[in-house]
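Every protein chain of the complex appears in place save one, which is left out.
The chains carry the letters A, B and C, assigned in the order they are written, with residues numbered from 1 in each.
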């Protein structure tokens, strides 16, 4: 059974009443409840816990980590970032949400700046499914409409996705590669764009479905032990 | 020097006064003139010529073939399609325009139906450059705006592009992977979406720039001779 | 539960005593038994049955088709090839084995010649797992050694795989991309190199494991219905 840890920096909800009204217990709790309602075993962790809540003991019991951060990217400890990065390369799944594009963790795994364009306004977002049949779009149909969301626009400086799952349309004329799969080491990574803190996006049923599908997809299929090093010849001559 | 042959089925222009008003000599002539103005040696060929104008002699002098077809896909002779397909695999570049997505040639090279959604209306198209630095976007900036064009929408049933160069936005809420690079054998293929016959798209300077860039990109860098078959061991044991 | 149909042209086994000694009931029966032993519901079909055993009724009950052909590629009816191709694009999985690289079906789906180098000799083959963590390499470890096999060598004229799973080493100095995943439409395709008819390769336990893993991987995750055509605007202006 997939075991998910939802990580949230959990700062906007404490300082901004507009956000607190939408997510009174934090976005991580809303997301965790949505996953549990879909049968996924889920815990949460936040920035201000010791080791940001990402101890080795927690990670040992985590198949997939979901990551939301924004204001406090630079407060995340480099040692924890490296710990999580190595877990991902070793097989732990990772789902990076929205402004998590700018996190140390995602930038380290991508090797690029992960910069983009953005606008907080009244744009509608339409996410088009360009990977029908992919596990992440199970039950999703052709598109998801989010009445109002922050705009993210291209150019998005990331490596070419291994699989592009969603492309977003915004009212203002922009497009964005908003669902992108990567394999790094034996770990699977999914970046999913929606989820600005001032909109009720994580209460949207199809958005919740995508996150649940992504968690199931990103979970390791089996345990992998890499053997690097200095072997003798395999085939004697 | 890159030698281009612009192929057009050249039927709409003869039967539809609206199209003839925009392209009195045919779209192929408009495109060829744009390429010549950009320093590319260009000839044309059309469906109703013997062998559709694509004799071995013509193909021997063609580095890149540009293809526009729509009404008469099924009139293109299978033997000519196979001839051109093998030329592409052997290194000849191919630029497929707009409704050429449904041509026998493109479908054979892709292996899929190449189906999509479409709407002839008053949509504006914005093509976003998602491959800055790529030879095909030289001089193109962040986007190209086409005031009115036919809409093409996802899902577009093609293989995942080797490089995705443009994503289009349409007024009606749709997106489309509208510039897509493929390598097949030692040949380079570029699919470029714009160019419905009832709009003056091939008179648009940036569209012309893209087609010229694509022709230069798709031209073979050097001649390749594949050796398949039944060799002895390379390294004796 | 995954339902597999193993298709074999079933000619070598009838005409060549050396092959019949290894596969007295045909390679398809050996492969089918290996799949059944791994819990996969499996039937078989062969070239000389009506409609090559690939009627719509059979395909309706097939999640994944496994294909072995060699001598008689040209005897496969074009209408059946197109029928199967459309099934794959619609979601049916396909596992193409060994000399099936030259089948009409695989060449149509790839769009290339699928040519390669080959040598029937005493080469050992080592297949290296370059996709640890991928469902197809579950339980496979770092490599598979096949004491004797036909050599296949690069250049292999296929599109760049979406995921490269195995690379083969041969005694004579050659290498080959011998496990390759493709997505076409909503269907998954796996090409797997080993299996020359004069070697007992399909009795090799790890080879059987790979084919079983590939069948499970290639099975559709859910049913997909594409809607192409001519819609009105999604977002009114």
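Here, contacts are C-beta pairs under 8 Å (C-beta built on N, C-alpha and C of every residue); 3 or more make two chains touch, one makes a residue touch a chain.
Model, not experiment: these values are computed from the prediction.
Set against the missing chain, the residues A:15, A:205 or A:230 yield one that touches it, A:230. For the chain left out of this panel, the touching residue among A:173, A:200 or A:220 is A:173.
In the full complex, subunit A touches the omitted chain through residues 85-86, 89, 108-113, 115-119, 121, 123, 153, 155, 157, 159-160, 162, 171-174, 182-185, 226-235, 237. Along subunit B, the points of touch with the absent chain fall at residues 91, 124, 126, 132-135, 138-139, 142-143, 145, 162-163, 169, 171, 183, 185-188, 220-222, 224, 226-227, 234-235.
Seen from subunit C, the chain kept out of the figure touches residues 126, 128-130, 132, 142, 153-156, 160, 163-164, 167-170, 173-175, 177, 237.
We take it that only the chains that are shown with their structure count from here on.
Of all chains, the one whose Cα centroid sits at the greatest distance from that of subunit B is A. Centre-to-centre separation of subunit B and subunit C, using mean CA positions: 32 Å.
Those residues of subunit A in touch with two or more other chains are numbered 126, 132, 142, 163, 169.
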